[in-house]
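As you look at this complex, bear in mind that one protein chain is not there, while each of the others sits in place.
Now for chain A:
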Amino acid sequence: MRIRRVGGHALLLDFAAPTDSEPDSPDALTPAEPVDPALVEGWRAELWRRRERAELVATEIVPAAATVLLDGVPDPAATAAAIRTWTPMPPLTTSAAAEPVEVPVTYDGEDLPRVAAHWHTDVPSVVRRIAQTEFRVAFCGFAPGFGYLTGLPAELAVPRLPSPRPRVPAGSVALAGPYAGIYPTASPGGWLLVGRTTLALFDVRADPPARLTPGTPVRLLPT
């Protein structure tokens, strides 16, 4: 893990880079290594726990594919030093014990044949594979309540559409790269559509407002 400074009040924990000793040491170019989502999740959970216990001050703790961003950190140097003495929570203690969110999915997406071609299989096998996968929300982004779901193996990663659709309906279940995701609201999008759900994923009156929060286990079950 490398801790990168981000402006005057933020730190980026980068799990794709080798360990450093100084936050501002000269950067050597290093190829990004694949990052285990469980490691990111373990750090996210640990940082969250430390913040709950007032051992960490940060306005935002934002996990992503290979990083966790801490924003609103009053003393980044001291916080970076403290983080180096911490260890991530073991993955199975974070939220694997939590009940998965079961998302009812109608598998009729128009890109199913495209996914099947990428996976060298047929459409029913694609649906079966997705339906049997134990997903987990790695992180949110792109839009409020949009969770990047990990669980598919790297070899099943699929490219985005060459040019995005101008409008993807709310509730669309889709794949891109190694991720699955569900569009909480209608928006432009380049992910491959495999199905749709009527489950509401973002409700500003709910607590939390997003159904799919980082760490949450998710199943995409056929209706």
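Just so it is clear, contacts are C-beta pairs under 8 Å (C-beta built on N, C-alpha and C of every residue); 3 or more make two chains touch, one makes a residue touch a chain; residues count from 1.
Rule of thumb we're sticking to: contacts and distances are computed from a predicted model.
J.: Which of the following is the UniProt-recorded protein name of the chain this complex doesn't show: "Allophanate hydrolase", "ChlI/MoxR AAA lid domain-containing protein", "ABC transporter permease" or "Transcriptional regulator"?
T.: Options "Allophanate hydrolase", "ChlI/MoxR AAA lid domain-containing protein", "ABC transporter permease" or "Transcriptional regulator" narrow down to "Allophanate hydrolase" for the missing chain.
J.: Return the single residue from A:6, A:117 or A:199 that touches the missing chain.
T.: A:6
J.: Which candidate, A:64, A:77 or A:156, sits in contact with the chain we can't see?
T.: Result: among the candidates, A:64 touches the missing chain.
J.: Touching the absent chain: which residues on chain A qualify?
T.: Touch set of chain A with respect to the missing chain: 4-10, 12, 14, 16, 27-29, 32, 35, 59-69, 71-72, 139-146, 148, 185, 204, 208-210, 213-214.
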